[in-house]
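What you see is the complex with one protein chain gone and the rest in place.
Moving on, here comes chain A:
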Amino acid sequence: MLILDCPYCGIRADETELAPGGEAHLTRVGPEGSDAAFESYLFDRKNPKGVHFERWRHAAGCGKWFHAARNTVTLEVYGTYPAQVTEPPKALLAAISKKVPGWEGWQ
């Protein structure tokens, strides 16, 4: 069972009290954006076999949205962090790079 630490209330929550929110750090396309860019923002996903950054909500807990970095093959959780950021924390990226040799980065 997938277990994530909620970075807000600190509770170790299993997946039955969490709601998945899909890929994280998508950049919203503004009014000047092209159709292709808007399509990409809405639908195209990285869907990696490996390190994945994603959004979760502690739905049956504190109700807050947060981010998690997780491996989609091993289900190893590299860490969780608050939602009020536009990219993953540097320390977490460094830790993942160390653990996953040849990782191509979060973008």
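Just so it is clear, a contact is a pair of C-beta atoms (placed from the backbone, for glycine too) under 8 Å apart; a residue touches a chain by one contact, two chains touch by 3 or more; residues count from 1.
Heads up, the rule we're going with is that contacts and distances are computed from a predicted model.
> Can you work out the missing subunit's protein name as recorded in UniProt? Choose among "Small ribosomal subunit protein uS19", "Heme ABC transporter ATP-binding protein", "Sarcosine oxidase subunit beta" or "Aspartate carbamoyltransferase".
"Sarcosine oxidase subunit beta"
> Touch as defined at the start, partner being the missing chain; which of A:Ala36, A:Ala60 or A:Ala91 qualifies?
If we include the chain that is not displayed, A:Ala36 is the one touching it.
> Of A:Gly33, A:Pro48 or A:Pro89, which residue touches the hidden chain?
From the options A:Gly33, A:Pro48 or A:Pro89, the contact with the absent chain belongs to A:Pro48.
> If the hidden chain were put back, which residues of chain A would touch it?
Residues touching the hidden chain, for chain A, are 1-2, 15-16, 19-20, 22-23, 35-36, 39-40, 42-49, 52, 54, 70, 72-75.
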